[in-house]
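The chains shown are only part of the set, and none of them has been moved.
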Amino acid sequence: MNFGSDNQYGVDPRILQAIVDANARLTDTSYCHDDGAKAVDARLSAIFETEVKAFLVVNGTGANSLALSAITPPHGGVFCHEGSHINEDECNCPELFTGGAKLLALPGAHSKLQPATVTEKLKRFGHGEHAPKPSALSLTNATEAGTVYSPAEVKALADVVKPHGMKLHMDGARFANALVALGCSPAEMTWKAGVDVLSFGGTKNGAMLLEAVVFFNLPLADDFLYRRKRAGQLVSKGRYLSAQMLAYLQDDVWLANARRANRLAQVLAKGLSQSNRVRITNPVEANEVFAVMPKATYEAVQAKGAHFYDWPLDGLGNDEIHCRFVTSFATPEEHVNQFLALMREVA
Amino acid sequence: MNFGSDNQYGVDPRILQAIVDANARLTDTSYCHDDGAKAVDARLSAIFETEVKAFLVVNGTGANSLALSAITPPHGGVFCHEGSHINEDECNCPELFTGGAKLLALPGAHSKLQPATVTEKLKRFGHGEHAPKPSALSLTNATEAGTVYSPAEVKALADVVKPHGMKLHMDGARFANALVALGCSPAEMTWKAGVDVLSFGGTKNGAMLLEAVVFFNLPLADDFLYRRKRAGQLVSKGRYLSAQMLAYLQDDVWLANARRANRLAQVLAKGLSQSNRVRITNPVEANEVFAVMPKATYEAVQAKGAHFYDWPLDGLGNDEIHCRFVTSFATPEEHVNQFLALMREVA
Amino acid sequence: MNFGSDNQYGVDPRILQAIVDANARLTDTSYCHDDGAKAVDARLSAIFETEVKAFLVVNGTGANSLALSAITPPHGGVFCHEGSHINEDECNCPELFTGGAKLLALPGAHSKLQPATVTEKLKRFGHGEHAPKPSALSLTNATEAGTVYSPAEVKALADVVKPHGMKLHMDGARFANALVALGCSPAEMTWKAGVDVLSFGGTKNGAMLLEAVVFFNLPLADDFLYRRKRAGQLVSKGRYLSAQMLAYLQDDVWLANARRANRLAQVLAKGLSQSNRVRITNPVEANEVFAVMPKATYEAVQAKGAHFYDWPLDGLGNDEIHCRFVTSFATPEEHVNQFLALMREVA
């Protein structure tokens, strides 16, 4: 009963098979200039219904930090949610890769930014060179709270920042989860709503170690081969990345995996909400459930083999704990049911 | 007939199998805190006959640049060979991860530094804060020219720099190739000769994407978990790295692979040296052969399917070209023979 | 009637004279190794009643950012007030000089941090390498709101962070103003309360361009000559900095100047508070006054020649504006009186 993180699960067998198959070629072009990498570009261009430039990298922190490095100068400011991964969980990698740009953390319920918050913050800038130059806005979709931005919501934020010359980044570590939740097209979720560059996640949804930085605003990608190399995100045996991505996108593996994870989150949330000792704290829109429960309950179920993390929340009672549950493409459905039974049992 | 690079070959089947096996675990601890990572520490400590701290990362540029970040302040100078990978092939990643430390490139025949060269250069420092503070020496073993440093040679260089408070890094992207060539122990090649931190290569010798930063000088590793994360070199599904490393070290796979590559380089060198149109330029001590040949020969054999790169060399004649040949754990021996036959044929 | 900033006023005539006098020496040792620089060390050691190491630099942003670079690794986090100069007014210079350390901005009334706020925030750390390593706390004294921390308040904050291995920096751009307000000794305000390194301001209190980075924790200063040079804060004709500092400290010029500025702030605040249209928003403890007034009043007095800035404040009414008034060593007292008369006049 592991709801710790989607990255504690393994690799989708179809993706693993693709890695094995890639080994059949005695040799291949190295440094991500293999034919597979070119096929990824074409495949993602088709999926996004526009020409994109995609660069394979090894993890989400690398993808995000590199994407930001292409859209902010070092004297820039990147607006983001205070609970965003780039702000809380990447240990200054965005600062490193951007040369010291500043993340300007903003509040917002359920890990989502509101246009008014950004508008208000922007008023603090533009009075000379003492503050950084507002250069980018970064949104996470699905968010760190398991919620999603609709295309209209993304567009509304883009409309606030674009007149200031700012660029728009989307952290899509759980892009597929958001996409199937929204039921829109990948294009609608991104460039049609103003996104310039996307961190397109693979690892959390079944890949081994794989993300792509996908540019819709193509001139921004001009020097990106250099950027990726300089940041240590270029792997020599690139075929094992492109093989993962092609298998991930093949036969809608990515969408099916995300649907499964999202569905299990709904099952979990529904079950939990039937307990009067549990309070769901964020709308369950993707593959994460957040809930407050008594500490005693938390300890009891952990002792019986359930694994999930506590999560910061202001205003908790002394005997309460806030928890995060993540479901994945590989979480056994019976584990969800088992866990819900356990919750009833320890009541 | 591919002698382009050892990284153009695939993954050793035993290592690939270990990756497949690692997938059998439904879940595992993420972020390189898995039991496999701990086992790697123990295994490398045994191999090096001393307690080491080892950190798995994804590629050589990351390993080198991170290792340097732990041994130089940003106002430091890192002495290295002018042809070293960190100086020529890592696109400012060392500068990025160290916060702008300066690589001080020195000449030396066959990509090896001599103690006198380092001694001479050191005289230029120590006159105040206008020049960077000499902080580290980085050696590559096996070198970029396919030569090796003996433990005594490493020790002689350590003896020059250690009295200045400088630390010693070894870039061991081809560590195994050097080790089997030297016939010494891993301990003799490293900490017994003064090495503080080692980039221990896996990718070029049969792994998929895998290197380790191995500390012998343990206090230097104090904040390295943060450093690895900050540099984007921490992968979430760490079990696929530790599985590779354990399989690589199991049953001396790493040594056998390196021996095979080195032996093929000897076969190739011997064959080439029998041609009076070819001049071997560096001692062939590991798995690389460097040779000057007529441009016409180069073009003829490339046209017939041989793949290898030209390489810079001063003082070439107009009709000559300098070439690098790399053999790997997986290079078919018949390709070497085929290529030598081709060389005779186009004569 | 200029209350825009203390840095819009000129240079104290005694300091200017010292610059002129320094020019009488045909030559002097360059790069801040002149005898004057050594005398500054001795003088500040006497003033602080302990051996200090002091480094002259040209401005406050440089002093703060350099001081931080000596007490945080690049993967570190620096706790500070959200309205602090390093967080709001130095355009990513702290991020640059520290190699990308992260400023962790915390709230607090009147620009002061409370121990409980820091304690609470610290709970978010210590769970691995995903967040930066808490490395330093930076306080401003006098604060950006014109308030001061007492030695006991500084000590209470030090007591929170020191057990975590964190270092304590004080931004003393207006150190003298705080000192004379507190009536304590320089030692009590700093190292006796736990301060490791101080940005000791000169420019805002009568110098031309001059600050010192003063280390009480001497080992932290080990490489600081390199740091200062690397950051472009080392001037060649250093005698013109040391001359300023010696004159600034001579005959208590610095204390007298600060007393004068503080006294005028009291006069101003008292006058303003007599108006029922004006609301003082921060305790007036140093040389700054913050007040809310009607926009109409603001515009009227500005039109008649009063110069001061509006300042962000949450929860303002539509017709209100929040303003900052700074008094300096050189502000004519009659300008204060003139301004108060004007305020009454436009009522």
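A, B and C are the chain letters, set down in written order, and residue numbers restart from 1 in every chain.
Definition applied: contacts are C-beta pairs under 8 Å (C-beta built on N, C-alpha and C of every residue); 3 or more make two chains touch, one makes a residue touch a chain.
As the structure is a computational prediction, the values presented were derived from the model and not from experiment.
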Whole-assembly copy number, given 3 chains displayed = 4
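Just so it is clear, only the chains that are shown with their structure count from here on.
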Since subunit B and subunit C are copies that touch, is their contact same (over half of the numbers shared) or different (under half)?
-> same
What is the chain whose Cα centroid lies farthest from the Cα centroid of subunit B?
-> C
Closest to the centroid of all CA atoms, by its own CA mean, is chain A
Size of the rotation, in steps of 5 degrees, that lays the CA trace of subunit A over subunit B | 180
Approximately how many whole Å separate the CA-defined centres of subunit A and subunit C?
-> 40
Would you mind pulling out the distance in Å between where the CA atoms of subunit A average out and where those of subunit B do?
-> 34
When the centre of a chain is set as the mean of its C-alpha atoms, what distance in Å lies between subunit B and subunit C?
-> 50
Provide the list of subunit A residues touching at least two other chains, using ranges where the numbers run on.
-> 90-92, 96
Which residues of subunit B touch subunit C in their complex?
-> 31, 73-75, 99-100, 128-130, 132-133, 223, 225-230, 234
Any idea which subunit A residues touch subunit B in the complex?
-> 2, 4-5, 7-11, 13, 16, 19-20, 22-23, 25-30, 58-62, 65-66, 90-93, 96-97, 203-204, 208-209, 226, 229-237, 239-240, 330, 332
Residue positions on subunit A within touch of subunit C in the complex are 74-76, 88-92, 95-96, 99-103, 105, 124, 129-132, 312
